[in-house]
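Here the complex is missing a single protein chain, while all its other protein chains stay put.
And now, subunit A:
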Amino acid sequence: MQTHGRLSGKVAVVTGGTKGIGQGIVLRFLKEGAAVVYCSRSPENNRENEALIAQLSGAAERAQFVAADVGNRQQMEDLVNNAAERFGRLDIVVNNAQGIAPVRSIENKPDADYRMTLMTGFYQSLWTSRAAVPHMRKVGGGRLIYFSSHWNIWGQPYASDYNITKSANEALTRSAAREFGKDNITVNCITPAGDSWAYKSWADQNREMAEASVRQFPMRRMGDCEIDIAGAVLGLCSDNGRFITGQVFCVDGGAWATAPLQMHEEGTDIHKEHSQAAVELTA
């Protein structure tokens, strides 16, 4: 992987930065010279990152872990404001994290799932953007990156809460692009197909379907979190992305065009260890 100092001198916030795609973004941004403040719910989740970042020359002083819940408004505002204070500016916010509820049909899905999913996804993006924009104006511009999903495009059964949240993120992408464009802030959304913890936990339980699915990818593979998914995020956040805004990018080896099959049994908790049954409503 080439490094070019593409984010040298920039300060970034990444939510959910200790595993999978978020971890890939944190490591890639650090390698490209950015200072990165990232969060996860528990400090225990940060052990792997600590070890990886210690191996990157000069990165440790540019990296800061914060234990925070992305469904908590105060904690999200503090995350952004403290990052700007600690490193003297703020240029980039990447809203990667998302709480996921067990898959359930619309008829059986409790309202609490919709609330939790919206809080940890859409509201997270909204709260951090509101907090970040004044800091970005001070430095003459910035980058906001939200996340969507193929499930949203395809109306994935039993994940209506998740799909609705991702639609909300896409709508926020266009509105925020138009409201903040005059401040030289670009806003884009990523639809990833990465070899993330969420994908792996599904693929482990559905090996045959996972293999069949990946054969339908034009590139015949899932994306590497740091090389492939974080590569696109890096491009949009670097100078190359300065006039790209209000768009949704499928960073997925072309899967958006072929719609590979992924099905779930209703009632299974496909991300058991990471699911949140409910979240405190803090809005």
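Keep this in mind: contacts are C-beta pairs under 8 Å (C-beta built on N, C-alpha and C of every residue); 3 or more make two chains touch, one makes a residue touch a chain; residues count from 1.
Here is the rule we use: contacts and distances are computed from a predicted model.
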Q) Absent chain per UniProt: "Urea ABC transporter permease subunit UrtC", "Phosphate transport system ATP-binding protein", "Beta-ketoacyl-ACP reductase" or "Spore germination protein KC"? A) "Beta-ketoacyl-ACP reductase"
Q: Could you tell which one of A:Glu44, A:Glu208 or A:Asp239 touches the chain left off the display?
A: A:Asp239
(Q) Touch as defined at the start, partner being the missing chain; which of A:Gly17, A:Gly99, A:Gly121 or A:Gly253 qualifies? (A) A:Gly253
Q) Residues on subunit A that touch the omitted chain in the whole complex? A) 1-2, 4, 174, 177-178, 181-182, 184, 186, 193, 217-220, 223, 227-229, 231-232, 234-236, 238-247, 249-254, 256-258
